[in-house]
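The complex appears here without one of its protein chains, the remainder shown in place.
Just so it is clear, A and B label the chains in written order, and each chain counts residues from 1 on its own.
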Amino acid sequence: MSEMKKQNKFDQMLGQEMTRRKFMKISGKSLAGLTISASLLSLFGCTQEQVDNGSVTLWTTPTGLLVVNEAKCTGCQRCEINCTIVNDGCVSSYISRVKVTRNLMNNKGHGTYQNDWVYFPDTCRQCEDPWCGNACPEEAIYADKNGVKHVDEKKCIGCGACVEACPWHMPTINPETKKSSKCILCGACISGCVTGALSKVPWDEVTAAAQKTRKQ
Amino acid sequence: MATYGWSGKILRVNFTTNSIKTEDTSKYKDYIGGMGIGYKIIYDEVPLETHPYDEASKVVLAMGPLTGSGVPCSGRLNMSFLSSWTKGYSIVDAHMGGHIAHAIKYAGYDAVIFEGKASKPVYLKIDDDKVTIEDASHIWGKGTFEANRILVEENGESFDAATIGQAGENLVNMSCMITSVGNSGGAGVGAIFGSKKVKGFVARGTGSVKIADPKELKEVSDYMLRELVGGNNNHNVPAVPQSWAEYSAPSGTNRWSGAPGRGWQKAEGGFVDMGEQPVGDIDKIGYRAHKGYFDHGAIADKYMVKVGGCSSCPIRCYAQYDIDPLAEYDLPTKVSNTCMPIIYQGAWYPEGLKDFVDEGDANLVICGAGSRAVDDYGLWDNYGNIQRDFNYCYTSGILKEKLPAEEYNSIPWDLMKEGDPRWVVEIVRRISMKEGEISKLGLGTYLLVKEWNLGKEYLDVEYLQNVTYNGYPKHHSSEDVWQTGLLYNIMYNRDCMIHHMTNVIQSGSPYELYKKILEDEFGEGAVDKPKHYTPMNRNKAKLAKWAFIGKQWHDMATLCNWMYPMTLSPSKKRGYKGDHDLDAKYMTAVTGEKWSRKDIDLASERVSNMLRVMTAISFNIHEGSKNLRKDHDTIPAWVFDKEPDFKPFEAGTVKMDREDMETAKTMFYEEMGWDVETGIPTRKTLERLGLGYMADDLEKRGLLPA
Partner (left out) sequence: MLFGRRKEGFTKVEKVTEFPKEINEDILKEKEKLSNIESKEQEKPDLLDYLDELEDVEDLDNSLENQDIEEAEEKTEAELLAEFIRIRSKGAYLTSKSSLEKEEPKLEELLDNLSKDEGCQDIVYIKGDKDVYYYSNEFMSDNYAMIAMLVEDKDMPRTIAEMVRWNGKTYPCATPLYYFKNSPYFYTDAQIERALGRIRHKEEYSDICELTTGNNVRYLYSTIHMSEKYARALAEGVEYGEYGYR
């Protein structure tokens, strides 16, 4: 590879990195009140209206921008199924790292048994400063080189401190293994979502769309 | 002991003694699960003389090794019990989709046996291994929507619930059990629960279904989603041309109806366009089924919020509406359904419907009102027979003749004539509450004919669609699949629920294409041109056997028969051929045992023969019959006499021929290994399937063919 091409590639990556850092500032926060350009909307697969009424959330992950669109969630639970097949070798709702079942039936006045169809997949926020990790008495939750937080099963004693500390109760103690299950961003839920309610946009695509927006 | 696939335990609850026990599933291994376990337990434990509403009667609710295993379209459960409403009062099944089958599996049970009779209203609470019988006096008398809501609220997060409505409580034969997503188990199961004073059950499970080879399971699932799965009913071409697709379905019978420009206008945050859904794009499969559009056309988009369906299924066949014109009548507007309740309520209005807000919205709005009403009261419609019975009896003057004048005049016919949505609610209420003579419609067609002395000729009327003289209608029969469809339609004690063939014939694929795929497997002449069928032949009988036993497999495994088997594929690269070995691949990956299609066929044949033997015994007990061919499998006259302008076998008709159909029965019985005179399984067949004990039973009763 020529030096020039290498430099170009490096510049591109720097651009992506800057985009990622920018989006980190609003990871998981409300987008209501903001206008989003057409090219970004098309990339996120949502409408401005969905942004305005809060049915869309963006989460920054090391590998891309995770878009959760509850208007598109149809409650099939395939995210939970794929999560547990890949990470636990069995199929379960309860220990799934992505959680839709608990929202599906009756969730604070919403859900199918409340006669509306407001439900959505809850995902791990991948907090920069993780509640789960900070609360762990055994320091069993660590960040890998990409910044993804894992549970060291050798250290985990299944005490449930991480579950309690997480404001959204995303980790779960597996009743069979007595270990904490926590999202490691494997992406199985996203790649198996049949309506794109969960989707991940790679940083290069976000960057390109952002640049396009700026040019207009 | 939990094994791979199976949870390992069966829950037995006796409501007379309040005893709650668990048993090992492994003794039922030969019967797989679902319908198979149900049939074995009913046969072993409930004498077929038993009245369905007696204390000795039982309901076996069962899942199978694939239920909740993550295999796509594995969200259904099966309930087996004795029929209260068909000729012979033999074994029937109710099937329920949704999310509750998964919940019971995760709680650790392959099946739940409901037996005995409670002294006061109760419900069953399954919370992992904490199983209790709870008081239900506060929800007895309430509709299913309110009862289910109260149950999930009082039991807590992640509980799912299913209950019966007033129809079941009042022992209306035509009753079902319902979850609040519109998933319904019918065939009269509501009244069986009602007779036990069991309002329903709630379930939550924090456990898992164990998978022998999770990597293989994930790979096979992804392969199915990328290459095999189509749209609703597994139709393998889109209804509307899509740029990646070679074919589409100019006819309106195709159910892959999601298309560019169609979608959900009431989605949170505005219109969701369902767009194109190319083969291989897993993240778009959920937009293929647009049952709203299929059922009601473009007007459905206006009121749709989302689509929905069962746990694990990528094909979201439920349309979820917010039909606001109903608010003006003080009726609920939120409707979620996929089947008869949201399609067939117009039949309650024999004098026609009128539009509400937009042109062409009449049927949708009425169906919305009707769907909520039948699901709330828990009234089962016997695949439209109850509406047709009403419609015909009204139009032909039977109602006026049979109802006392005072009652007839008290009925608000004006609402019906005006197309008012409150009419469907009122008529459903009267039947569900057993109010007046008109509520005899809730007996079911077979008993209604007896009660009102309507005569056998009533069942010969084409409009009424009865496929036998036993009390239930056709369900995708000869109009799609000639002799083959008719053969498997007459095998059960309810509508047949087999979709093996309609899924292919109505797929929208070119005839030559699906003909080749099927004939490669079943031989020449197995498949006829649409509306141009040929005389019966051996390969059609083989095809009929495949579909008949295959449906039992799906209710054992459990897999959804609206989707499986994967006969066709939307993939050009595959030549549009599906994969009939897929079920075996899943069984191998999930259970860790080596399964082949042959093993699956054997298990399917076993349970199919149990159905036949139990039907023969019931018909002997209740009808004094020794011959199912004559007394169970008889086809009403309309099937042969309709379309007077046509002769059988002429291009343009599915009018059947009497003699040819008798040949068809003979060939089918031969393929099944049944006696051709009586249609009853022979000892040789039963022993081949490990059912020697059933042959002994038949022999004892003088029913075993010589």
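Methods note: contacts are C-beta pairs under 8 Å (C-beta built on N, C-alpha and C of every residue); 3 or more make two chains touch, one makes a residue touch a chain.
Computed from a prediction, not measured in an experiment: that's the story for all the values here.
Across B:47, B:156 or B:252, the residue that sits in touch with the chain not pictured is B:252. Within the whole complex, the absent chain has one touching residue among B:413, B:511 or B:693, and that is B:511. By the touch criterion stated above, the residues of chain A touching the omitted chain are 1, 5-6, 8-10, 13-14, 17, 20-26, 28-37, 40, 54, 57, 62-63, 103, 107-108, 110, 118, 128-129, 131, 143, 145-147, 167-168, 210, 213-214. Chain B residues in contact with the hidden partner, per the touch definition given at the top, are 239-247, 249-253, 259-261, 276, 278, 295, 340, 343-344, 347, 363, 384, 475-476, 479, 508-511, 529-532, 572, 651-653.
Definition applied: only the chains that are shown with their structure count from here on.
On the side of chain B, the complex with chain A involves touching residues 68-70, 72, 99, 102-103, 106, 145, 148-149, 152-153, 157-161, 180-181, 205-211, 214, 217-218, 221-222, 225, 267-272, 282-287, 305-314, 316, 320, 332, 334, 336. By the touch rule above, chain A contacts chain B in their complex via residues 46-47, 49-53, 55-56, 70-78, 81-82, 84-86, 88-95, 101-102, 104-107, 112-118, 175-176, 191-196, 199.
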